[in-house]
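Here's the structure we're looking at; comments come further down.
One chain of protein is taken out of this complex; the other chains stay put.
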Amino acid sequence: MKEHNYPVNSVVVYHSGYGHTKRMAEAVAEGARATLISIDQDGEINKQDWEALNNADAIIFGSPTYMGGPSWQFKKFADSSSKAWFENRWQNKIFGGFTTSASINGDKLNTLNYFVLLGAQHGGIWVSMDIKPANLKTSDRNDPNWLGSYIAPMGQTPADAPVEEMLIGDLETASRYAARVVSVARQLRQSNSI
Amino acid sequence: MKEHNYPVNSVVVYHSGYGHTKRMAEAVAEGARATLISIDQDGEINKQDWEALNNADAIIFGSPTYMGGPSWQFKKFADSSSKAWFENRWQNKIFGGFTTSASINGDKLNTLNYFVLLGAQHGGIWVSMDIKPANLKTSDRNDPNWLGSYIAPMGQTPADAPVEEMLIGDLETASRYAARVVSVARQLRQSNSI
Amino acid sequence: MKEHNYPVNSVVVYHSGYGHTKRMAEAVAEGARATLISIDQDGEINKQDWEALNNADAIIFGSPTYMGGPSWQFKKFADSSSKAWFENRWQNKIFGGFTTSASINGDKLNTLNYFVLLGAQHGGIWVSMDIKPANLKTSDRNDPNWLGSYIAPMGQTPADAPVEEMLIGDLETASRYAARVVSVARQLRQSNSI
Partner (left out) sequence: MKEHNYPVNSVVVYHSGYGHTKRMAEAVAEGARATLISIDQDGEINKQDWEALNNADAIIFGSPTYMGGPSWQFKKFADSSSKAWFENRWQNKIFGGFTTSASINGDKLNTLNYFVLLGAQHGGIWVSMDIKPANLKTSDRNDPNWLGSYIAPMGQTPADAPVEEMLIGDLETASRYAARVVSVARQLRQSNSI
């Protein structure tokens, strides 16, 4: 894709239970030059946060995968977005996402599938990854997309590893993806502004 | 399948936002002769409820489909079940489920898929439906499994219809399914008791 | 969205077993002003078809839902697209889809989810629907999106109904969706051409 400079509003909205998703969200926000919105431990965000989401060109969802799906706090946010849904406030927005968990697979695909559905319910456009899986014998755990996801990036940190020990490859993959999401949003926005 | 009389403990655990899922849960509980556990509006159940779930032979999950998935209150319950998960308390249990929403399709399959995943995370056994879809030109809205689901029963009530106007066919389908779930649980239980 | 006139290449690639998906594909192609590519009963398309797909700005997938997923002929096409996958030929393309079956639900969501995954594996961008479900008591079977899908349109025709009796509402919904998919493709294309 071409480079574009048209300004876009990007928002990363995430819930983090123990800090891993927060760190991944920060990598994503850096890649996307996005505003970070943290869903709190009661599943809430404030009025300005909703306003920022309504005004965004691109929204990136983030959540750990707990018990095979997004955390309940993220789902509470998703359920609350029914207000924006009724008013078609998020229609035609660009959507992306990311998730992380302790197990290698851990049913993380189900969380990403849910993000796709949520974006679709809002009438959005989903941007997938463009980084092929690193799946050769010589592939390194920190290679881009070592986990081999397509819909959106995944992160994985052992159950007994603290935030500091998150894999740099997972974070860089997420950051690259975020830049891509925003690039697509920029193109659509620019085209609409002509 | 043969008739079996071996006693089994069945539990229906559900969240209902506006009463539709509650009514469906009651039909399910009747079919399964099951204990009903209602997840409250904060996503909580009490200590005795957890005990009942731990002691159950069969657990049937129920939730409306909101924004493409189970309600956050149900997901909070699911996340809280990680305690039972750590202790393998629900392993080898029989699982089933049901969901309802206002739209005909409404991504209800995603909620049922999640129930399957949740049961699988707990090391359980999932019982699907055995009622073929009623999909002929002469099929009636109240025919068994008119909605055409397979993993578990679905209900559908228009967005402006109160609980009283729920379709009797959906409720009967759910009730028949529940009896089937318990029948499988009874067989496994009986076999283990020999 | 604004009206745009920038020329785009759109392709609808579909498999039809008994003619229902073919008719739906024709409605989609009309909405998208797209080239129609029919996957034959052996799951094959010809060399020019692959060339057309490689050159397309937008690709719309179509298949009946058989036994809970796309037909094997569609899957054979999908497996053959691994050649384009290796060469990144479909990266950044706009993707959409549609499916039809005899049962009301019939696990059609799983077919649409697969189309999303297939587009994502190719590094594409998925366009969802922007038509709210018609889910009121007064809703008519021929209202736009009566079936209540979000990721992409669904069609449903009773098992004993011939192609001529397909619901006009399903076809119009699919056609409107197709126009939307192409509109997004047009915007991205135009932006890239500046």
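Per-chain residue numbering starts at 1, and chain names A, B and C are given in the order in which the chains are listed.
Here, a contact is a pair of C-beta atoms (placed from the backbone, for glycine too) under 8 Å apart; a residue touches a chain by one contact, two chains touch by 3 or more.
Note that the structure is a prediction, hence the values are computed from the model and not measured.
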{"item": "Shown chains that the omitted chain touches within the full complex", "value": "A, B, C"}
{"item": "Selected residue (touches chain absent from view) among B:Ser38, B:Asn54, B:Ser80 or B:Gln187", "value": "B:Gln187"}
{"item": "Option from A:Ile39, A:Met154 or A:Val184 whose C-beta touches the chain left out", "value": "A:Met154"}
{"item": "Option touching the unshown chain, where C:Leu117, C:Ile131 or C:Val184 are the choices", "value": "C:Leu117"}
{"item": "Chain B residues that touch the omitted chain in the full complex", "value": "1-2, 4, 88, 91-92, 113, 116-117, 119-121, 123-130, 132, 150-151, 184, 187-188, 190-192, 194"}
{"item": "Hidden partner chain, residues of chain C it touches", "value": "43, 66-73, 75-76, 78-79, 81-82, 85, 107, 110, 113-114, 117-118, 120-121"}
{"item": "Absent-chain interface as seen on chain A, which is shown", "value": "68, 102-110, 133, 135-137, 139, 146-151, 154, 158-161, 165"}
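We adopt the following convention: only the chains that are shown with their structure count from here on.
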{"item": "Required steps from chain A to chain C (each step between touching chains, minimum)", "value": "1"}
{"item": "Interchain centroid distance [CA atoms averaged], chain A/chain C, Å", "value": "26"}
{"item": "Separation of chain B from chain C, taking each centre as the mean of its C-alpha atoms, in whole Å", "value": "32"}
{"item": "Residue numbers of chain C (touch at least two other chains)", "value": "150"}
